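Removed from the display is one protein chain of the complex; every other protein chain stays in position.
As written, the chain order gives the labels A, B and C, with residue 1 at the start of each chain.
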Amino acid sequence: MLLIHCPYCEETLPEAEFTYAGQAHIIRPENPSGQTDDQWEEFLFIRANPKGPHYERWRHFHGCGRFFNAVRDTVSDKFLTTYKAGAPRPDLSTLLPEGQK
Amino acid sequence: MTRFNAFSLLKNALTGHKNWTEQWPDSQPKKEYDVIIVGAGGHGLGAAYYLATQHGITNVAVIDKGWLGGGNTGRNTTIIRSNYLYDESARLYDHAVDLWEGLSQELNYNVMYSRRGVLMLAHNVHDVQSFKRHIHANRLNGVDNRWLTTEECKEYCPPLNISQNARYPVMGGALQERAGTARHDAVAWGYARGAAMRGVDIIQNCPVTAIRRNADGSVAGVETAKGFIGAKKVAVSAAGHTSVVMQTADVRLPLESYPLQALVSEPVKPIFPCVVMSNAVHAYISQSDKGELVIGSGTDQYTSYSQRGGLPLIEHTVAAITEVFPIFNRMRMLRKWGGIVDVTPDRSAILGKTPVEGLYVNCGWGTGGFKATPGAAHTFAWTIAKNEPHPINAPFTLERFKTGRLIDEAAAAAVAH
Amino acid sequence: MSEYRVSGKGRVDAARPVSFSFDGKTFSGLKGDTVASALLANGVHLMGRSFKYHRPRGAVAAGSEEPNALIGTRRGPGRFEPNTRATVQEIWDGLQTNSQNKYPSLKFDVGAVNDAAYMLFSAGFYYKTFMWPKNFWHKVYEPFIRAAAGLGVSPTEEDPDHYASRYLHCDVLIVGAGPTGIAAAKAAAVDGLKVVLVDENAEAGGTLLSEPQAQIGGKPAWDWLASELAALKDAGVRIMTRTTAIGYYHQNMIGMVEKLTDHLPTLPKDTPRERMWRVRAKRVVLAQGALEKPLVFHGNDRPGVMLAGSAQTFLNRYGVLVGRKPIVLTCHDSAWYAAFDLSDAGAKVQAIVDTRESVPQALLDGAQSRGIPVKLSHTASGTSGRLRVNALRVNTIRSGHVEGGQNIACDAVLTSGGWTPSLHLFSHTQGKLAWDDDKTTFLPDVTPEDCLIAGASRGLWGVEAALNDGAEKGRESVAALGKTGADATYAVENDRPGTGVTHRELPTDLNPGRAKAFVDYQNDVTAKDLRLAVREGMRSIEHVKRYTTNGMATDQGKMSNINGLNIAADALGKKQPQVGLTTFRPPYTPTSFGAFCGYHRGDHFEVTRKTQIDAWAEENGAVFEPVGQWRRAWYFPKAGEDMEAAVRRECVATRKSVGIFDASTLGKIEVVGPDAVEFMNRVYTNPWTKLAVGRCRYGLLLGDDGFIRDDGVIARVAEDRFHVTTTTGGAARVLNMMEDYLQTEWPDLNVWLTSTSEQWSTIALNGPNAAKLLQPFVKDLELTEETFPHMSCTELEVAGMPARLWRVSFTGEIGFEVNVPAPMGRKLWETLWEAGQQYGITAYGTETMHVLRAEKGYIIVGQDTDGTVTPDDCGLGWAVGRKKPDFVGKRGLARPDLVTKGRKHLVGLLTEDKSKLEEGAQIVFDPNQPLPMTMVGHVTSSYTSDAVGQPIALALVAGGQDKMGETVYIPMPDRTIAAKITPMVFVDPDNTRLKI
Partner (left out) sequence: MSAPISQKAPGVLAASTAAEIALAAPCARLSLRARGDLAPLNAALGLTLPTRIGQVVPAGERQVICLGPDEWMIHAPSDDTAAIASACADAYATLPHSLVDVSAREVTLTIKGAHAAELLTIGCARDIDGIPVGEGRRTFFDGQTVILWRDGDTAFRMDVWNSFSGHVFDLLKTGCAELAAEHA
């Protein structure tokens, strides 16, 4: 069971309180009807699925109820950081320990 | 290579087994191949085998980052069935079962396909409606699957608890008698031996770092830990790692990789005659020929390549098993392990050509990969050889996610109301 | 006192005899004995049979790594487990045990014929045969193989015990309470840190229990142990024995299983059998010690052949001599000490056979002073004896050459191949291992977790080294927490740090191709099998393991992995690390399913949600159905009624007069805020701006893929307040989806969502008399067409209770839904029930609700739709506000395949022969086509309908809406049924019945 830091509660808590919500920073277009089929497929289905740092969303479901973002290494499952929804996407180079950049 | 049979076994037994030869050589890469298959699991090795036997293409290499059969092939719960709802799925999986039934003889390698029957339990009215829908569709598709009453379920699988006071009472089940299990390692080894016999190179411990493309965009070959290897065609069959490999060819897929866990109990004398699946409680169980109860769990909620699942999921799975089979509560778990499954939005595979000329992909099997092995490999080989879809794999295109023409087995199992 | 029990030795209680049974025979042991030590005290070595060859086997070890001595254990009805380790199970008065995998008896087992044919059953033999004739595999071979496999037999009764689980958070967790762990705990026990020390054994102490001769800081080991443990307890350290750390999970979560009752003669009340501890530790120290390696030689599995260290444990911890005339066979110093201890305890040690040319002088002196013959540069090439070893064949090694052997009589052979660090939990952390050439073993390298590994588990031998390393690692752990650990250095006298060499198979003068030199005892894997696997092209240890099953027995390779690796590496001519080590997988030792289930069995497997009216339904004979987490009243049979009869009665009564239905499980969401209407416009397909306060509207929810997700009636309670209802199963999902869009996509909207699903009990009244029944309970509101038309809502008092009253209908009859604060639900229900008697009010369940809505053509999301259905597909196009710039699903609806011709449409079906269709039945246009048929749809709902006068059905049919009146066919196993496509509404298409 993972340990997750909720950026709203400012506590590090067991995964049991959280639900995973998929890849982060996929913005729903302002005007979906203006999207091509390709663009809409991209929005709905295409995912990075990286082996390594992954920008993803979690919800503190049993806690404050907030959706927030995280960067987690999908190989070690360790969180590099978590941050509030709407906050800018952090630069990986500031997160990775030396040698892994 | 020695042919396997009772006689050769006896002969070797008398000579201290000194004369068995290796089942496949540990090949080093050539400069170029007609076809390179990335991923030496059952699907990749099988595709190589059928390229050689069905299409006469033997200048083939199967390349793996680790040991052959070390991925999901060797990590799954070996359930084989074909009673899927949609015509497309039913055809593909039933084609696989047809091949499963003759595979030991075909490969001269006993993969122990065990036609012991797969029973899917219905625990609520919605399950009943959904399973009957499957059964009728299967019947009209010529696919074996029939309804059992609660009592018939108990008769077919005596350890089952059919008390109607159970939290999840058994309201009946769908039985595919033709379905069953097989020895997973033997499938990889048998295909490897069969392919190697026909000249296919199996290159292990050689990670593919990138797919290289020509100026015109078509496939040129693969970059590997052992250098560049040229190929006219590259076929990726890398399960959980497919996204990573395809990314290097600028092909982005509707895939996510999740950790999936499974476990076995200590071995006991035969007590469990068939395979039972209970989707409502998320439990899958059979008993191996060695005597272990083989139990499948669900995926963790988050994507991961760690091959390491959490404890809560295992706790739930075991609780689910003892809910349906209370007599196993004092049995002991011997070991549990994890795999990585690549999942598509409609829970059906992607099997065929890609936007890149000469690049083919076989992925997105989720938890259904093992049962499809011979069928997927056989039709994939066709597509690689002829550069066109096989009638059976034609619907499993990448385009469907654009048009919305999904093969949504997950949705068909539908949401409770 | 039996001839093998040494008085004054061991930690067992000589004053407390305990009697138990083994294979029906009663034996006597002492309190503190395990089944193995007690049997050995009675001179019994034969305890089991092996998996494949059914060879007679005795205990090789004294702990949880035991591969051979597996027994069935029973405590009366329902309390039986197979494959229990005799070396772990503590005895108690009345314990029943039995041997396994033998027929008819342990002494004479017909299965042993396999042993004669062992050359046939070589590694992977079954991959090479049993293929002809084809159908024989299923009918003959496999049943034979299966029957032969397995060890014990499965339990067959329900388990009467209960199990528990807890979460535990601590600063430092130390796994293993040997000298290393104890020293680590002592160092860490500072500044009120929460320190937990666990050990799988019945008592803490580890090696110290087997090495009483050691003097720590001048104190005898056992005195030191007692005082240290007391001190630790005083310091607040939580010491947990009989507790196994089974697995190391993400971010320092360790699963531990505590055994609470298996050692007790009587079961205490309210005490679980086992408890799963889910521990979250800030730092972890792994001090699991090391495991002794068996030697690999012909006949090394004969009962009486066991590990020297284990013999030492049986003597010092249990006061049992494993033999009176033991012989020692070793390549490591440690076995010499075992010889000395046994000799000092009165055994006549026949010889110490050591493969090494020279050993430390101290050992030679020790042997000489005890008159033990020493044979250096010697090996062993076999054993004899049928059910118990009676001789060891010993050979001289001269310049690498093995000379003809001599048999030395003995009643036990104590072997040592050196020691292997326990790296199991370390490996669970995905920690890396490093190969150590001198020690020819893997040692821990780096781990991603906040974890240290100490003592013998990182290759340090001897008590002193263990203590000092433990202390250091304890200090390091608390230093990482910003604390200073207690300082301590330990000096130990009579310590026994040893060295040795490593062998693969022992050198022999016999044909190795014929040798039965076992590596994995339980699975009967021999050195020959491993070499064969390599010969056949298995180059990785993973392949060798899977091909031979080496290391896959219930000891999980504790006895066999390293020997197997050394032999495979030799066969491949590679270094061990190039061949690799098979990963250790949880659990550390086999763990009962019950411990994983914890409290989640029976009624508590999963929560069962019940409404406030559920109890009334139960008292009134309702039959229930599970719907998601809820249980709902399905139907209310009267005496003698089956489901069909009950449902028909409920339907007729409702359409004729009035029916009452518990709709409380519907999801409810209060949407509040200035932007409430804008939010509703974006989420639901319908337009909401024009919906007046006090009015309701049917709402349809899609996913952004354009497919139907949920639906429900929605009331506008105020300008900026909506009362949304969802399906029962959809409640949580829909709220989560709404929060997702609101928080992630539209954070600018001033609107909030609150779940009120359980704030309200919802009672539905339907039928021509519904208004008449309800009117007396609602003052100041006239229930007329004018004052309170269909799809109205208001807040008022109903029967004196604050309520939200809706005029809605899911039946096609005049309908009301009364929402009152949940706990008042039953009172209102009973009030209406009372008053309804004059109208013959009828309580109905979900099945009747389904029939009535189907007759009226209302869909059920999840039954008539399946996640691939669009609004147009099921005739709900009218509910889509196409003029809205956007709503969830609008773009998805425009995807090519969702606008293509010939999609499946939801339509009505009436069978020509008036038979009732089966839900899920498939539909074809041409009934005479061959298999596989082209299916054009399926029956989603089907019911007997008195209102219609014949069974009705809803079905998805390709192009159905353009095929009204046409005939389709439903091929069933016995016959093909013809049905006519009709509109979905079967009853009262012009809604006259909805009018008061």
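One rule holds in what follows: a contact is a pair of C-beta atoms (placed from the backbone, for glycine too) under 8 Å apart; a residue touches a chain by one contact, two chains touch by 3 or more.
All of these numbers come straight from a predicted model, not from anything done at the bench.
K.L.:
Which chains here would be touched by the one that got left out?
P.N.:
A, C
K.L.:
Just name the one of C:156, C:689 or C:754 that touches the chain not displayed here.
P.N.:
Answer from the full complex: C:754 touches the omitted chain.
K.L.:
For the chain not shown, which residue from C:180, C:244, C:611 or C:725 touches it across the whole complex?
P.N.:
C:611
K.L.:
By the contact criterion defined above, which parts of chain A meet the unshown chain? Give residue numbers in ascending order.
P.N.:
Missing-chain contacts on chain A: residues 1, 8-11, 13-14, 16-17, 61-66.
K.L.:
Need a quick check: the contact residues on chain C for the chain that isn't drawn.
P.N.:
162, 164-169, 268-272, 278, 280, 599, 603-604, 606-612, 614-615, 618-619, 629-630, 670, 672-674, 720, 750-752, 754-760, 821-824, 826
Following the convention adopted for this analysis, only the chains that are shown with their structure count from here on.
K.L.:
Nearest whole angstrom, what separates the Cα centre of chain A from the Cα centre of chain B?
P.N.:
Averaging C-alpha atoms per chain gives centres 30 Å apart.
K.L.:
Between chain B and chain C, what is the gap in Å from one C-alpha centre to the other?
P.N.:
Averaging C-alpha atoms per chain gives centres 22 Å apart.
K.L.:
Would you mind listing the residues of chain A that make contact with two or more other chains?
P.N.:
1-2, 19, 37, 40, 44, 76-77, in rising order.
K.L.:
Which residues of chain B are in contact with two or more other chains?
P.N.:
306, 308, 310-311, 402-403
K.L.:
Could you pull out which chain C residues touch chain B in their complex?
P.N.:
That would be residues 51, 79-83, 119-120, 122, 125-132, 134, 137-138, 142, 145-147, 149-159, 165, 247, 249-250, 253, 255, 276, 278, 430, 511, 513-514, 528, 532, 535-537, 539-540, 542-543, 546-547, 549, 554, 556, 585-587, 590-594, 596-598, 600-603, 605-606, 608, 625-628, 705-707, 709, 727-730, 733, 860-863, 865-868, 892, 895-898, 918-922, 924, 931-933, 935, 938, 940, 971-973 of chain C.
K.L.:
Which of the residues in chain B come into contact with chain C in the complex?
P.N.:
These residues of chain B touch chain C: 4-6, 8-10, 12-14, 16-18, 20-26, 67, 69-70, 74, 87, 91, 102, 104-105, 108-110, 112-115, 123-126, 128-137, 139-142, 159, 166-169, 183, 185-186, 189-190, 204, 265-271, 281, 287, 289-291, 306, 308, 310-311, 314-316, 318-323, 326-337, 400, 402-406, 408, 410-412, 414-417.
K.L.:
Spell out the part of chain A that touches chain B in their complex, as residue ranges.
P.N.:
Within the complex, chain A touches chain B at residues 1-2, 15-16, 19-20, 22, 37-38, 40-41, 44-51, 54, 56, 72, 74-77.
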